[in-house]
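Only a single protein chain was left out; the remaining protein chains are all shown in position.
Moving on to subunit A:
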Amino acid sequence: MALKSEKLFNEMAPILQTTGADLVKKIGAIYHFEILAAPGAEPVVFTIDLKNGNGSFAKGRVGTADATFTMTDDDLIAVAQGKLNPQVAFMQGKMKIKGNMAKASKFTPDILPKSPKL
């Protein structure tokens, strides 16, 4: 079964059409997300490019990332849904960060898609 995060990232496309250019201007970084189905599992990697064009998403480790975020599937969804603050996630060790910290510090939940609920 696909990760919840994969479903989440797949929602990015229509959102990037309107907000992508602004995000690229604001963030200017390529992020890799290493998502674990459960703590200790083998991570699945997703690439969010917010450096080029209107931004894009790809499954897999594409290119070199400015920063890499590692967290569980549930925690990424929680951040996207506003239930977990990224600073808190970081402080509690739920989100690990590698790479250029200046670029990493630009991460905001804005990057993650917000979709309507049934």
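In this text, contacts are C-beta pairs under 8 Å (C-beta built on N, C-alpha and C of every residue); 3 or more make two chains touch, one makes a residue touch a chain; residues count from 1.
Please note the rule applied: contacts and distances are computed from a predicted model.
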item: Per UniProt, the name of the complex member that is left out, chosen from "Peroxin-5", "Histidine-containing phosphotransfer protein", "BHLH domain-containing protein" or "Beta-hexosaminidase"; value: "Peroxin-5"
item: Footprint left on subunit A by the chain that the document does not show; value: 1-2, 4, 7-8, 10-11, 13-15, 17-19, 22, 26, 39, 77, 81-83, 85-87, 90-94, 96-98, 100-110, 114-118
